[in-house]
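Excluded from the complex is one protein chain; the other protein chains are retained at their positions.
We just call them A and B in the order they show up, numbering each chain from 1.
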Amino acid sequence: MSKGIIIAGLIVFLIVATFPVWYTSAAGGSRPQPEPPARDAKVFEGKEYRCVEDKVYMTGNHMQLLDNWRNLVVREGERFYTSEAGEQYEMSLTKTCLKCHPERDRFCNKCHDYANVYPTCWNCHVELNGNEPKGN
Amino acid sequence: MSDTRQDRITNHLTRPIIKTGRAYYGTLVLLVIAVIWGLIAYIVQLTRGLTVTGMNNNVAWGMYITNFVFFIGISHAGTLISAILRVSGAEWRRPITRVAEAITVFALVLGGIQILLDMGRPERALNVIFYGRLGSPLLWDVICISIYLLSSLFYLLLPLIPDMGILRDNPDIKGWRKEIYRLLSFGWDGNPEQKRRLEIAIGIMAIAIIPIAISVHSVVSWIFGMTIRPMWHTTILAPYFVVGAIFSGIAALILAMAIIRKVYKLEDYLKPIHFRFLGVLLITMTALWFYFTISEYLTAGYGGLSEEMHVLSAKLTGEFSGLFWFMVMSMTIAFIALVFFRSKHAIGATVIASIFIVIGMWIERYSIIVPTLTNYAVPSHEVRIYYPSWVEWSITIASFCGFVLLYFIFVKLFPIISIWEVEEAEEALGEKIEVIKDYMPGKTSATTES
Partner (left out) sequence: MDESRRSFLKGIGVAAAAAGLGCTFPLLRALASSGTPAAGVQTRQLCMVIDIEKCLNEDLIKDCTEACRIEHNLPGGESDPERQIRWMWTQKFEHTFPDQAHSLTPKELRGEQVPVMCNHCTNPACVKVCPTKATWKRESDGVVMMDMHRCIGCRYCVVGCPYGARSFNWHEPRPHIKNIRPEYPTRMRGVVEKCTFCAERLREGREPACVEAANRITEGAMTFGELSDPNSKVSALLKTTRTISRQNALGTGPNVYYIV
């Protein structure tokens, strides 16, 4: 008798545990596609900008990078970041990142929604187009 | 003979656990409703921010911090009283220690919650540990109160072990409760070695907890004392707070005892003599409280520093005079009740005194915190008096109900009077006679040699 209960319990457990996986695929979920910046968005004052670090690094580590910037700027009073490639960037979400990625709905939120993470950046920082920020 | 007496005691003291009346459930429901109401108020505060309170940039701390100091004060009932009485071998402590120790634990829990309630970003509370600055008095509080909570919980559980054994073996108790008792009895079977070790452990804890308790209310006072605000920045604050804490603690203990004895018909255990003895302690504390208060206010008033005079006159004759003189009157009434009516109406007099003291001490905390913050010396706009909002009132009332609720649940699960300690009193009888004989001239015995 208890055997049956155990097996039934295991099955229920497996269903619940794998729920996120099959639910996402059943709901037609696919890998998020954040929009890359348009070509002309990368040019400012006649100078072409590249992202501070390469795409793979940024995808995996932008949160640590931003956290690090935040501490360096707010706590240490520093201003510039030197990338792996040796280029200098001002450490500023608004003045640097948002120049190429001005709309978070088309960039940040694509992955954040998919990964179900809600960073609180936008509670204080403002999008350049001045849209009254909404939600996360 | 001795067995039947023991059985009778066990029966009396386990009755509240086994039998539950309708009144109990009624009160329980009321308390739960009050707590839920408080939770709703807190959700309102969480969604709209601290703007729903009456606080502002001048009076940036209000009722929550008052409750915090008050609850931490009440917590001194317990452990400190019970520890001091244990260490000094006061035999009459036996039926009241657990009543006191439970107050400590629950008051500390509620006190700690008040700080969380007061925070602008409670979800960042752990920053205090991740980025803690030991230079901040607030961190001293975090450390001391955590230690105090852990040790008083331990100090509550230790003497529970033998009682858990008794309840585990009680044939009337079954199910999940029996499991709890089995777990908490830690295999207690009452053999002499277990008894010896338990006594040692309790003895160590009783001594250790006294400095911990004193440190706790000292650092609570230093939250205020370490700033450079008028009437806060004074060396008297730490002892003043400790005295006030023990003072309100004893009063809370008397109230708890009076209610328990009435509700559970334990008149034979919590006797007038216990109230009379606690009344003596209370008289001492009232006198000490008056001494500290007079000392503090006389020093400030005589010195007449203009900053302090602003706050002092607000208390004595200004906006806070109503509260201040009500507090003084409460303490005076308590003192008169204790001194003149304690011997004839032990319970009535101490209970009335305790009610006035508990209310008076809450007001005392309030009128230490709020008038100084009302900022008479550097008003940025104009002096405005702080009035708590309905949210603050709701949460405060819910906090007190939550405290009673925790206590209620505790009484249902654990014997509120220590069964084994009361039973053991008879054994102690012989020892006491020996000790008293030792005082007398012309006799040396083993106890004095060792």
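By definition in this document, a contact is a pair of C-beta atoms (placed from the backbone, for glycine too) under 8 Å apart; a residue touches a chain by one contact, two chains touch by 3 or more.
Predicted model, so just to flag it, every value in this text is computed and none were measured.
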Could you run through the displayed chains and say which ones the absent chain touches?
A, B
Taking the entire complex into account, which one of B:Ala90, B:Val109 or B:Val128 touches the absent chain?
B:Val128
Which one touches the absent chain: B:Pro137, B:Gly301 or B:Gly348?
B:Pro137
Name, in rising order, the residues on chain B that touch the hidden chain in the full complex.
48-51, 55-58, 60-61, 115, 118-122, 124-125, 127-139, 142-143, 223, 226-229, 306-307, 373, 375, 377-382, 384
Interface residues of chain A (partner: the chain not displayed):
70, 73-77, 79, 94-95, 120, 123-128, 130, 132-133
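Rule of thumb we're sticking to: only the chains that are shown with their structure count from here on.
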State, to the nearest whole Å, the distance from the C-alpha centre of chain A to the C-alpha centre of chain B.
49
